[in-house]
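Just one protein chain is left out here, and the rest sit where they should.
What follows is subunit A.
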Amino acid sequence: MKFYAEMLDVLYMREFHAIAATLAKLAKDCIMILAQEQMHFIVNEEHCSTSSPLVWVSIASKDYFPEFQMTPARPEQEFIVLVMSAMHLSRALAVLRSGSSSSVHSCKLNLKQIQFPCISVIASVVSPSSSEPREVVHDVPVTVVPPSDWISYMLPKVPNTQIVLGIPSLRLLRSLIDKLKNISPSLIFHGSTAGELNLVAESDMATITTRFSRVLLHKPDQEQSEVGAEAEADVSCSVDTRKASAFFNALQLPNEEIMIGIDSERCICLQLDIRSNVVLHSILPAVCI
């Protein structure tokens, strides 16, 4: 069982840290699935407080890591599955954030056995006060999940949604949902094929509807557009406001556009394209009002 990866680009390193920081905000533990060409992180409801949603991130290794070697325990296996503390991972990668104060040359990830299995994060950092690069090593303890338990750690699937809307301003949505959290425990997402998204929060005293009009409409797949005639009516789904708020508050990424897929009365699927091959997903299940 071997894993080795190296990052060289500062921008990617910063993004990678932002992903880890997002996971750390959502839950205590995260699952890292290493495949031949992909790296996945999953934050599960089981591993965190009740108000956090299911979030997973898929990273195409080619994008972030010029070097990425993964050798599973046995040749017929596809993955290495590890469980680790998201907080530790985020702290270990914090050095990559590298504001103006220091610059990072490279960052290596390496699976090692030191008393127990660890992911070693080895960063080579140059601080402004000196010219010499120094090496910062953090050993994040991990638990190796045996193949027999992989079933419960599989990557979730993106649900089929009737409508997908792209919201251009994540910041607006975040502060809005944060305020609606105090008004209603559930939040209704209404989407229409005319490119409109209505966010409805209801309380005994008031009903607050926020209308996003002319939001980018992502055409559904071919087969779904056939039923488009009857899907002319609005699609709506009501979700837990605290969960939605927890998701939006946890996001540490600089991206501004988010895609919201609505599966009528089943779930809301949120997708954040960090890069074309680096995608963060989340599913907010529907609640009954």
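What we mean here is this: contacts are C-beta pairs under 8 Å (C-beta built on N, C-alpha and C of every residue); 3 or more make two chains touch, one makes a residue touch a chain; residues count from 1.
In this text, contacts and distances are computed from a predicted model.
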The chain missing from this complex carries, among "Thioredoxin-like fold domain-containing protein", "ATP synthase protein 8", "Large ribosomal subunit protein mL43" or "Cell cycle checkpoint control protein", the UniProt name "Cell cycle checkpoint control protein"
Given A:Leu109, A:Val140, A:Val164 or A:Cys237, the residue that touches the chain left out of view is A:Val140
Note that subunit A touches the absent chain at residues 1-2, 73-74, 85, 88, 91-92, 95, 111-118, 120, 127, 129-130, 132, 134-141, 143-149
